[in-house]
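Note sheet for the following structure.
Up next is chain A:
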Amino acid sequence: MNWLLAALQTALFVALAPLLAGWIKWCKCRLQNRKAPSLFQPYRDLLKLTRKQPVVSHQASWIFTTSPYIIFSAMVLAASIVPLIAVDLPTSANADVIVLIGFFSFARFFLALAGLDIGTAFGGMGSSREMTISSLAEPAMLMSVFALTMSASTTNLSFAIGHVLHEGLVLRPSFIFALFSLMLVAIAETGRIPVDNPATHLELTMIHEAMILEYSGRHLALIEWASQLKLLLYGVLIANIFFPWGIAETLAFESLSYGLLAVIGKLALLALLLALSETLFAKMRLFRVQEFLSFAYLLGLLGMLSHIILEGAR
Partner candidate 1 sequence: MIAAYLVLLIPLAGMAFFALAGHRADSGLWNIRLNAVNLLATLWLAVNVLREGTLLSAGKAFLVDPFNVYLIVLTAFVGLTTAIFSAPYMEHEKDIGRLNDARLKLYHAMYQGFMLSMYLVLTTNNMGILWVAMEGATLATVLLVSLYRTPESIEAAWKYFILCGVGIAQALFGTILLYYAAEQIGSEENALLWSVLYENAGKLNPEVLKIAFVFLLIGYGTKIGLVPLHNWLPDAHSEGPTPMSAVLSGLLLNDALYAVVRNKMLVDGATRSDTAGFLMMGFGLLSFLVGALFLHRQKDIKRLFSYSSIEHMGMMTFAFGIGGPLATFAALLHMTVHSLTKSAIFVTVGHAAQLAGTQSMEKIRGLIKTQPAIGWGLLIGTVAIAGFPPFGVFTSEFLVLLAVMRSYPWLAPLLLLGIGIAFAGLFRHIQPIVYGDRPEGQQPIKANLWPVMIHLGLVLWLGLAIPGFLADWFSQATILISGSVPL
Partner candidate 2 sequence: MNIGQLDFYTQAILSLAALVGLTSFLMLGQGRLLRLVFVFAVQGLLLALTTAVAAYSLNIPHLYISAALTLILKVIVIPWMLRRLALQMNIHRDVEALKNNTAVMLGGASLMLFSYYILHPIVQTSSIVMLNALAVSLSVMLLGMLLMISHRQAVAHVVGFMSIENGLFFAAVVATHGMPMVVELGVAFDVLIAAVLFGIFFFHIRTSIDSLDVDLLNRLSEVDK
Partner candidate 3 sequence: MILVLAYGSILFSFASCLPALAMHQHRHIPSLSRRLGFDGSEDARFPVLMRQAVFGLMGLSGLFAILAGLSVLAGGEVLTGRIGLGLPWLPWHVRFDNLSGFFFLIIGIAVGAVSLYGPGYVSAYEEDRHPFAVLSLFSGLFIAGMLLVLLADDAFFFMIAWELMSVASYFLVAFQHDNPANRRAAFLYLLMAEIGALAIILAFGVLASFADGFTFDALREARLSTGWASVAFVLALLGFGMKAGLVPVHVWLPEAHPVAPSHISALMSGVMLKVALYGLIRFCFDLIGEVHWQWGLALMMLGTLSALGGILYAMMQTNLKRLLAYSSVENIGIIFMVLGLSMIFMAQNQSQLAALGFLAALFHAFNHALFKNLLFLGAGIIHHQTHELNIDLMGGLIKRMPKTGMLFLIGCMSISSLPLFNGFVSEWLAFQTALQVDVIGNGVLRSLIPVAAASLALTAALAAACFVNVFGIMFLGLPRSRHSDKAQEIADRGMLAGPALLAGLCFLFGIVPGPMIGLINGVAGQVLGASLPDGARLSWLHLAPVSTGQASYSAPMVLAGALIAAGICFRYLRRSPATVMRRADTWDCGFGGLTPRMQYSAIAFTMPFRRIFAKAWIIDEQVRKDSQGAMGQDVAAIHYSLQIQDHSWPRLYQPIERAVNKAARLAGRIQTGNIRTYLGYSFVTLIIMLWIIS
């Protein structure tokens, strides 16, 4: 039963990811008072791409053609361990948050390799930048994870969320810091403004798009989908770790559906915030990203310290 539920939830993750992307686009268009595409546009795009015939360069090796599958399945795996609508999933015992980070880096590794595989200038540029940013983002992420796990004293996401849930509403300064740092990391990792602009092609500042420039057809679809999934994952992480209320603790149907609604609501709100920030801020230069991320790291560190100093554990 639990395993089935876990599988269902993973499927739900995969299914919801494009919707979130669509919703963010919609909000952005509205905020920039443009005419918005339908919420389901991303689904149509993916479908169209899967129907198209993929064209692959002569120079491409097997790395290039297999990477999309690897990346996508890594994201799916990540999705399988993050509680979306219910805690204590059996799958979450397979991997904790550190492994989650591992999955992300796994996907990134192959994405970067794929970028280098063709041997164009753009691909290498994208990979190099992607690796740079991620290597700066990882310590920051770990710092915020520390701040979280030191109070929950577990790296297992289900248990951590459960812990926060049972503690009830406690204002922890460490959590506030961790939340903000995690948000910044999420922005950097998912390639949103101000770090990267998802809506651009063939711009010398692009990062993510540069790597996947050569992809087409179902490969492109998988990669797009994977990145939407990543966005959703970060969203759910933020939403469920810091505001877990509403998530289902029992497997009764109504609590589950209640949990679903709750998480959708939270995500909608987060997405709105993201869209807002993306309308307000401009993309920054590549070499200012380090300041951005070191600020995130600083926040994480402060969170950890404030946990030690202010919250006086022991």
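Candidate selection criterion: all candidates are chains of the complex that A comes from, given by their letters.
In this section, a residue touches a chain if its C-beta (ideal position, glycine included) is under 8 Å from a C-beta of that chain, and two chains touch if they have at least 3 such contacts; residues count from 1.
The structure presented is a predicted model; accordingly, all values stated were derived computationally and were not measured.
Asker: Sort out for me which candidate, 1, 2 or 3, comes into contact with chain A in this complex.
Answerer: 3
Asker: Which of the residues in chain A end up touching candidate 3 in this complex?
Answerer: Residues 50-59, 61-63, 65, 69-70, 72-74, 76-77, 80, 91, 93-96, 98-99, 101-103, 105-106, 108-109, 112-113, 115-121, 123-125, 127-129, 131-132, 134-143, 146, 149-150, 153-156, 159, 202, 213-214, 217-218, 221-222, 286-287, 290, 297, 300-301, 304-305, 308-309, 313-314.
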